[in-house]
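Below: one structure in structure tokens.
What follows is an incomplete set of chains from the complex, kept in their original frame.
For reference, chains read A, B and C in written order, and residue numbers begin at 1 within each chain.
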Amino acid sequence: MTDTPFFDRLRADAAGPWSRYIRHPFVLALGDGSLPAPKFRNFLVQDYLFLIQYARAYVLLAYKLDRPEDMRAALATADVLLTGEMPLHVRYCAGWGLDEAQMRAAPASLEMIAYTRYVLELGQAGDALDLMVALAPCIAGYAEIGAMLNAGLRPDNPYADWVAAYAGPEYNQSVAATMAMLERLAVTRGGAARYDALLNIFVQATECEAAFWETGWRAGAKAS
Amino acid sequence: MTDTPFFDRLRADAAGPWSRYIRHPFVLALGDGSLPAPKFRNFLVQDYLFLIQYARAYVLLAYKLDRPEDMRAALATADVLLTGEMPLHVRYCAGWGLDEAQMRAAPASLEMIAYTRYVLELGQAGDALDLMVALAPCIAGYAEIGAMLNAGLRPDNPYADWVAAYAGPEYNQSVAATMAMLERLAVTRGGAARYDALLNIFVQATECEAAFWETGWRAGAKAS
Amino acid sequence: MTDTPFFDRLRADAAGPWSRYIRHPFVLALGDGSLPAPKFRNFLVQDYLFLIQYARAYVLLAYKLDRPEDMRAALATADVLLTGEMPLHVRYCAGWGLDEAQMRAAPASLEMIAYTRYVLELGQAGDALDLMVALAPCIAGYAEIGAMLNAGLRPDNPYADWVAAYAGPEYNQSVAATMAMLERLAVTRGGAARYDALLNIFVQATECEAAFWETGWRAGAKAS
């Protein structure tokens, strides 16, 4: 093993799927402002449903960690999601004409179900490191997308606020804390010897992320 | 509560999704023999991957049951799947030109992931009854499809063996045992009071089944 | 079913074990101040280890609840335990000559392991209601003990602060919120039909609580 961060190794070895996720047409259209509003609204609804499940995944991670310090860190993320980001998301969605009751009652897309249940069930079957690796593409990818889109953002882009949130210091601080936990778990839970299996998880979660953009891209499409 | 079996009540209240599952174009095309072979092969591959996860779900059910008798029953189903049905499936698939190594290495479809991980994770989060309700559409639905298609089956239908397996006494005996466990759990674990929540699970699992047929219907399509 | 709260029914039907827990010699000796300090210290150490596992149980409960509102409530309790009660407990223990590193390194007593792992594993195997019932004896019992001992407390009782904490409004508010969730889950998850099985869980958890006092009562005794 070298000094390369564990995440960087995963990202490099998953370059193909990572690029399909980070540079998905939906993302690029967000960045140049050309994304049709109905597609974005469709994404926001599924993202609302996603946030609830994603918070559950951090709660499960807290259960799977031994030390009170680590539990507190994982719970802090779940708390940010449930009491910070969700109300923010709800207010932001209101600006796009979506209210919370409507979003909660919306049918979950197959992509949302596949992604969240894959991560959660893998977390139950495996250990904290398996789960952390499955969580990494979402948290690290949104930071990368935020930075990438922010670099070339035009002031009249209707999605500027969305981009700013993921390019901002608050989100990136939270990402740094979570990535540090991944690096620590990769050492203490034998990530090097488990690398191939963990890379498979990382690739699968990344492909689920890419598929999740489709939820928005195909405006109006849904499971069944 | 009436004397109507719990399953019958769920099936009646999920009539729309149930019909979309049971009478999906893929099923009807199987029945009249018009299904193109590549679509069927595509389905067989995902069904192979599905069987592994489905066996895991019965294993999880066994873990969630208290009495040794019930554990034995759930494990018997897992055993039928892993040591009986899987080798049979592998032999059957060989007749369609698919070998096991190839199927195991095939990328899982989004529909396969969504369905199996939904059931498994729900099983971890909930109790044996939640899990049993999520398992019911698959086991009961295939029996219903088997009977329905068998009734009008032409002898030259290339899928006759497949239909016969699900219309046969062996499969239907196993279904009866599992359905009896559902009825028992519905009584002992308060199914009546939990009806609405359980119906939601049943509907979601049924919609996942319907979506799973799409895996085959769209030959060659896959996740990401 | 009558209007009797579900908890009251459980408590009444577990009267024997409940009384052995609530009126355990250790508790009575706390109340009249006759408890030898080494026994109390021994209890405090195991109670520290217990708090970590008990927080994990509320985290697991949050994972098992569907609605964001309920998740937030369960996580609030976990947070009170991990970021509120644990530091308080550590400061209180310092007054008895125990530091945190020492407590964390102390061998877990068999009683502590039996109680916490019983609750946690039952929580994984069952649903949120099973888990909530297993958690109830601790939270409700300490409030009952606090009120009972506080009624006859002499000002020079060396354990007055401990009693005051569990007799105080802050603790009792938290108890009320948790008990309300138990009542709600008993309705929505079919508690009436599951009563006998849930009573078994309640009795087992209550007996584990009674056994836990032994951890302190037998000063110095430990597992292995």
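Operating definition for what follows: contacts are C-beta pairs under 8 Å (C-beta built on N, C-alpha and C of every residue); 3 or more make two chains touch, one makes a residue touch a chain.
As the structure is a computational prediction, the values presented were derived from the model and not from experiment.
For this homomeric complex the structure file specifies 4 copies in total, of which 3 are displayed in place.
Criterion: only the chains that are shown with their structure count from here on.
Comparing the residue numbers each copy contributes, chain A and chain B share more than half of them at their mutual interface.
Most remote chain with respect to chain C, judged by CA-atom centres, is B. Chain centres here are Cα averages; for chain B and chain C they lie 42 Å apart.
A separation of 36 Å divides the Cα centre of chain A from that of chain C. Centroids of chain A and chain B (each the mean of its C-alpha atoms) stand 31 Å apart.
Contact of a single residue of chain C with at least two other chains is seen at positions 63.
Taken together, the chain C residues at the contact with chain B in this complex read 63-64, 124-127, 130, 187-194, 197.
On the chain A side of its complex with chain B, the touching residues are 17, 20, 108, 110-111, 113-114, 117-118, 120-122, 124, 204, 207-208, 210-211, 223-224. Residues of chain C that touch chain A in their complex: 52, 55-56, 59-60, 62-63, 68, 71-72, 75, 78-79, 82-83, 86.
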